[in-house]
Every structure is written in C-alpha cells, then in structure tokens.
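Excluded from the complex is one protein chain; the other protein chains are retained at their positions.
The first chain written gets the first letter, and so on, giving A, B and C; residue counts start at 1 in each chain.
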Amino acid sequence: MRLLYFAWVREKTGISSEEIDLPAHIETVGDLLRWQKTRGEEFAAAFEKDRVIRAAIDQTHARHDAAIAGAREIAFFPPVTGG
Amino acid sequence: MRLLYFAWVREKTGISSEEIDLPAHIETVGDLLRWQKTRGEEFAAAFEKDRVIRAAIDQTHARHDAAIAGAREIAFFPPVTGG
Amino acid sequence: MIRIQEGDFDLSAEIEALKDSRTDIGAIVTFTGTVRDRGSDKVIESMTLEHYPGMTEKELARIEQEAHARWPLQASLIIHRVGKLLPGDNIVLVATASAHRHAAFEAAAFLMDYLKTDAPFWKFEEGPDGAGWVDARETDGAAKARWSAKSSSKEEPAST
Partner (left out) sequence: MIRIQEGDFDLSAEIEALKDSRTDIGAIVTFTGTVRDRGSDKVIESMTLEHYPGMTEKELARIEQEAHARWPLQASLIIHRVGKLLPGDNIVLVATASAHRHAAFEAAAFLMDYLKTDAPFWKFEEGPDGAGWVDARETDGAAKARWSAKSSSKEEPAST
C-alpha cells in the first residue's frame, strides 16, 4: 500500500510517501493512525495529535472509522488551508 | 422650476426637460402628477399610469406625498431597470 | 469609485487599479452584467441604456457609501455603461475588495441589488419582434429588501 504525507505531517515524518505492507490487524483509518505512532520518534511526533489529522483513501476524504480494505493509496494531512 | 422626463415618460411627453412656473395649488409630487395629466394629449398619455411613475426632487428619490416646496428640479421616470 | 461611461471596461485593468499595489487585501469580488440575446420571451438585437446624469452619480455614491458603512471594505468600484450595446457586451461592473471573502461577496451582492432598484438607468431593447422599454422586475425590489432584514457580516468571525 502507498502512504502519503502532506504539510506538517510530511515535515514531521520526514517523508512524503512510502510503499508499505501493513500489519493484518489494521482495519480502519483509526487503526492505521494508532499504528503510525509506534513507528519511531518522527512518526510518534507526526501522529501525536491524531484527532486533528485528516485522511483520504484513494484521493477521497475518509473518516477515522472508514475501512481501509482494498485501498491502494492512503494520505494523511492537517485540515486544509487553501483558497 | 425645471422638470425632467426619462425613458417612456420622456417618449410620451415628447420632451426631456422644460422650465415651468407651477400653479400655486401644487404642493406635493402627487399634486404635480395629477396636474401633468391636464396638460394635453401627450401628457395625459405619459401620466396615465401615474401610480407606477417615480419622482426625484433635486436628484433624490421622492415619494408621491413629498412636498415640492423649494425644489429646483423635479424628474419623472418609470421604475429603474439598470444593472 | 464610480464611473458612468459609453466605452467598455477591462476587468484586469480595473482590478489592478482597485488594488493599487496594496498587500492588505485578501479577497476581491467582481460582478459583471452583460447583455443577453434574449429577454423572457423575445430575441434582443440591441439594448440602449438611458440615465439621469447627476442623479446617477449621486445615487451610486450613496449606495457605495452605505456598503462601506456595512462591511469592512478596502476599496470598491462601480462602472455602468450607457448608450447602445449589443448582446454579449458588458453593461456594469461592481467590484469590492476586503480582507475577508464574505464581506467582499456580500457587499458586491448588496451593491448590485441597490443599483438595480435605486440607480436611475433605463433599458430600451430592440429586436426583430419590435422595440420597447424593459419593465422593472418585482424580484429586484425583493432582492433589495433582504438587506433590511439581514444583518451584515461585520459581526461574524474573521475568515479570509
């Protein structure tokens, strides 16, 4: 699966994207957010405020309780500030 | 006093402006509208639908019950349609 | 700023002049009204705009002042053309600049609603089915009236 990071989530993780095989127990966006915190210092810092972090599954906004089964691309980012 | 006419009021009266001394009994815009109807065929036609005709005293919108004392310029026109 | 003119206007040039190199503006809204090739039931070949010189400027200035009193605007512009126009031609430009987008949007809509009911312009249309003065629409009166009932966005939280 492809994971993407934007804005301060990207800055804190130190990477903008990665290809990764997720542990089988991860079923929802929320599970994935919690798992991210366990991936070392940078990821712990990036996902500390996991409540404010938004996610998109295959380029569509997804809630934290959304199932990730079948997803090819999941992105994490702060609330948007364009316009 | 100067009287001005615009749009179809102008077309029907056949004049765009005139300098005129009003009879002393004319005190309001409404009085003036009623008097206009007595000024021959063209004016009778122009002011037939006097309810829809709008007036301005010295370039400010005025109601039919507005007093005309002291006015230098009174204009008559249909509801506006700009923009 | 107010202008009555026969000639056309250029949107980019007008907005550049409105901004005047300022860097504290966050939002610019423009409304451009154009001549449509048909009215409610007939084809329109040309439209002629008549106005009341003197009163027009006075009314537009009053309306613009009222908008500035209601919303925190940094600049505004009203240009209205007069004379003979063809379908597709520009008739009117209203532009508002503010730090915040809702103020700019509301003020521009307000200016148009008031202009439509208060500014002394009259449209004469010509087409294959004849010619005549455009009737005023009751909906324009209703559009203006909504600004009396509704409060301005001045009290709302700031948002660009």
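Just so it is clear, a residue touches a chain if its C-beta (ideal position, glycine included) is under 8 Å from a C-beta of that chain, and two chains touch if they have at least 3 such contacts.
Not measured: the values here are computed from a predicted model.
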Contact set of the excluded chain (shown chains only): A, C
Of the residues listed, A:L32, A:A56 or A:A71, which one is in contact with the missing chain? A:A56
Against the hidden chain, subunit C presents residues 10-13, 15, 19, 21-38, 40, 87-88, 99, 101-102, 104-105, 108-109, 112, 116, 137-140, 142-143, 156-160
For the chain that got dropped from the picture, name the residues of subunit A it touches. 4, 6-8, 56, 59-61, 75, 77-83
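In this text, only the chains that are shown with their structure count from here on.
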Identify the chain pair joined by the greatest number of C-beta pairs in contact. B-C
Whole-Å gap between the CA centroids of subunit A and subunit C: 47
What is the distance in Å between the mean C-alpha positions of subunit A and subunit B? 72
Separation of subunit B from subunit C, taking each centre as the mean of its C-alpha atoms, in whole Å: 27
